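The complex appears here minus one protein chain, its other protein chains still in place.
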Amino acid sequence: MLIEGKFTMRAPIQKLWNFLLEPGTLASCIPGAEKVETVDDKTYECVVKQSVGPISVRFKFNVELKEVDPPRYVKAVGRGEDIGKMGTFTCDAIVRLNEISDEEVEVSYQTNVNIVGRLATFGERIMRAKAKSVGEEFTKNLQKRLKGEMA
Amino acid sequence: MICDFEYFSPKTLKEALGLLDQYKGDYKIIAGGQSLLIMMRQGLIKPRYLIDIKGLSELDYIKSDPQKGLRIGSLITHRAIEKSPVIKESFGILSEMEHKLASIQTRNWGSIGGNLCHGDPAGDPAPVLITLNGTLTLTSLKGERRILVEDFFLDYFETALEPGEMLTEIQIPPLPPHTGVAYTKFNVIENDMAIVGVGVSITLASINGHCKEVRIALANASPRPMRAKQAEEILRGKKITDDLLSQAGEIASQEADPISDIHASEEYRRELLKVLVRRVGEEALLRAKKS
Amino acid sequence: MRKELRLIVNGQPYELYVKPKSLLVEVLRNELGLTGTKRGCESSSCGICTVILNGMAVKSCSILALQADGAEITTVEGLAKGGKLHPLQKAFLDYGAYQCGFCTPGMLASAKAFLDENPRPTEIEIREAINGNICRCTGYNSIVRAIKAVADGEYKEEK
Partner (left out) sequence: MNRKYSVIGKSHIRVDGYAKVTGQAKYTFDMVLPNMLYGKILRSPHPHARILNIDTSRAERKIGVKAVVTGKDTLGRKNGAWRRFPELCDEEILCREKVRYIGDPVAAVAAIDEEIAEEALDLIEVEYEILPAVFDPLEAMKEGAPKIHDHAERNINVTRRIEWGDVSEAFKDCDYVIEDQFHTSSQAHLCMETHCAVAHFGYDGKLTVWTSTQSNYYIQVLLADMLGLREGDVRVIKPPTGGGFGSKFELDSAQFCAALLSQKLRQPVKIVLTREEEFIATKRKTPMYYYVKVGAKKDGTLLAKEVRVVTEGGAYTAMGATALYLTGFYSSLPYRWPNYRYDGYRVYTNTAPTSALRGFGAPQAYFAGESMIDMLAEAMKMDPLDLRRKNAITPNYEVPGQAYIQSCGLKECYDAIEKHIKERGKLPPNRGIGIGNYGFMSGGIFNWFNTPYAFSAAMVKINIDGKVDLFTGACDTGQGSDTTLAMICAEELGVHLEDIRVHAEDTDLGPADLGSWGSRETLMNGNAVKMAAADAKRQLLEFACAKMKPNVVYDLDIKDHKIYMVDRPERYVSYFEIVQEAIRAKEGQTIIGRGHYTPHRKGMVSPAFGFGVQAVEVEVDPETGKVKLIEIVTAHDCGQVINSVAVIGQVEGATMLAAGGGFCEDQPIDNGKILNPSIGDYKVLRSLDMPKTVGIEVDTYEPEGPFGAKEAGEGLTSPTAGAMANAVYRAVGVRIKDLPITPEKVLRALKEKEKLKEKK
């Protein structure tokens, strides 16, 4: 399932890039992130808790920065599973920075999330609903953090 | 596969509330279980304590009073509502809605309270109760509180029930004169879960008068059963015309926040809402004029 | 911890001890050996496990056995009495209202509960009554005809 969107930031592209690439920036914006630990400069380990009504899951996964093309493009790949074995989780995220002017950058992202297992069987409808709200919150968090950082 | 749990089947409401209080946080209440057991079988919910209230005869009643309106115990089954002569007579829309809710098997065992507490935004009873301006009684050891049905739903499968609380009664005020109510859900196969659903109630000032009050409720059009208040606004106080209903449809469609899933895209859901709000509005209007 | 469960199934009283998480269908099939009742899904959607509980058609896969404590249950094995087939069974045979037969026990349970409640139904009412039961073979129309034939008095109960 594809979650995508874009927004613009008032900041120099290099500054934005440096911040984005700091380990944990992206992961810590994921709603429900409980833990983000750096494994090496390209890999970190996250635990994210999510719930829909009475169902709650805790995904433990590794994020690896697969392709990095500074200061414009980064592709991260996440793999993991629910601690309670309710599902396996894979995710490819691409973030692109596009300079509109010296002081303005368009941030676009594209995340392809895939969850297989009991969770997915329960209802694609609900998964999607959740993904939508998680996606929106993620953007909000990212914008907030960037704004805070760039201010 | 269902996890092991400790099972209680209290015989009185008081006993049940005591158990809720005792096991706060770790229990699930099962009534008919028609939704809960699906989730438990998938291993998605693993309660330590299961409190079975299906046997609480205290909550199994339908009471109707011309002044006070309708009171339904939360354990009343869908089928009992569907078949109740009192409800058919005074709140026909409830029977109509129940008649198309899932299968007879599910209606025979599933309860209205369980359906509401499950909090599925695609459920049929919630939007109908919202259009009827229904309220709910939530009971705990501490006492009772009342909440509007429209305020009960917080998010996907999340309701305003606090730990220790149980839904005990649904109240519907008497319909004002010249009121018509209608509900329709759209699905590809019959009696299926709503792709979207629309309920409308219209109260006219007089038989051919202006719209005194209107309520529009949408199913599966946002993370929770929702009221389309802006759409209502366009109708309230005016003489309802086809054109006005179309406008209400347009607005409701914008107010809604539906998702795309395998059954329909967001765009299509919005299209459907436009059409259904108008059609259901027309039906409600017709009924208001006849009542 | 197992709990006591009393059931009357096809007229026979039973006293059992079951795990609270046991579903009614599991008790019927595994404990009582009444394998006529089948299971077809995990989402309460196919109706194959339908049995009659206190006169109502219910999905036995969506009821905890303990919730049926004290209930009277009829399964497909209880339709024929005294060696004589129930009219619905005879009609199903004549009208070819089954093929692979896997949905048939549930279908018969839905049909019986329905006719007991509404002996003179319209065709659309019959369709509503079995709408919760999936049949992948027949296309339903022969089942509707069979039920209609019974309602129309084409088959008499043999004593």
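All chains are identified by letter, namely A, B and C, in their written order; residue positions are counted from 1 within each chain.
Simple rule for what comes next: contacts are C-beta pairs under 8 Å (C-beta built on N, C-alpha and C of every residue); 3 or more make two chains touch, one makes a residue touch a chain.
The structure displayed is predicted, hence computed values, not measured ones.
A.B. asks: From the touch rule at the top of the page, work out which displayed chains the omitted chain touches.
C.D. replies: Its contacts among the visible chains are A, B, C.
A.B. asks: From the listed residues C:3, C:127 or C:148, report the one that touches the chain absent from this view.
C.D. replies: Within the whole complex, the residue contacting the unshown chain is C:127.
A.B. asks: In the whole complex, what residues of chain B lie against the chain that is missing from view?
C.D. replies: Chain B touches the chain not shown through residues 1, 38, 186, 188-193, 262-265, 268, 271-272, 275.
A.B. asks: Name, in rising order, the residues on chain A that touch the hidden chain in the full complex.
C.D. replies: 1, 79, 81, 85, 88, 90, 112, 114, 116-117, 120-121, 123-125
A.B. asks: Could you please point out the chain C residues that touch the chain left off the display?
C.D. replies: Touching the chain left out of view, chain C contributes residues 29, 34-46, 48, 75-77, 79-80, 85, 89, 92-96, 98-105, 108, 124, 126-128, 130-144.
Quick note on the criterion: only the chains that are shown with their structure count from here on.
A.B. asks: Once you draw an edge for every pair of touching chains, what topology comes out, line, ring, star, complete or other?
C.D. replies: Basically the chains just string along in a line.
A.B. asks: Taking each chain's centre as its mean C-alpha position, how far apart are chain A and chain B in Å?
C.D. replies: For chain A versus chain B, the centre distance works out to 36 Å.
A.B. asks: Just how far, in Å, is the C-alpha centre of chain C from the one of chain B?
C.D. replies: About 30 Å separates the centre of chain B from that of chain C.
A.B. asks: Provide the list of chain A residues touching at least two other chains, using ranges where the numbers run on.
C.D. replies: Within chain A, no residue contacts more than one other chain.
A.B. asks: Which residues does chain B have that touch at least 2 chains other than itself?
C.D. replies: Chain B, residues with two or more chain partners: 38, 42.
A.B. asks: Please give the residue numbers of chain C that touch chain B in the complex, ascending.
C.D. replies: Per the touch definition, chain C meets chain B at residues 1, 3, 19-21, 23, 42-44, 47, 50, 53, 56-59, 62-64, 66-67, 69, 110, 114, 128-129, 131-133.
A.B. asks: Which of the residues in chain B end up touching chain C in this complex?
C.D. replies: Chain B reaches chain C through residues 2-7, 9, 30, 33-34, 37-38, 41-42, 50, 52, 54-55, 79, 99, 102-106, 108-109, 190-191.
A.B. asks: Note which residues of chain B are touching chain A in the complex, please.
C.D. replies: That would be residues 28, 38-39, 42-45, 119, 122, 155-158, 223, 259-263 of chain B.
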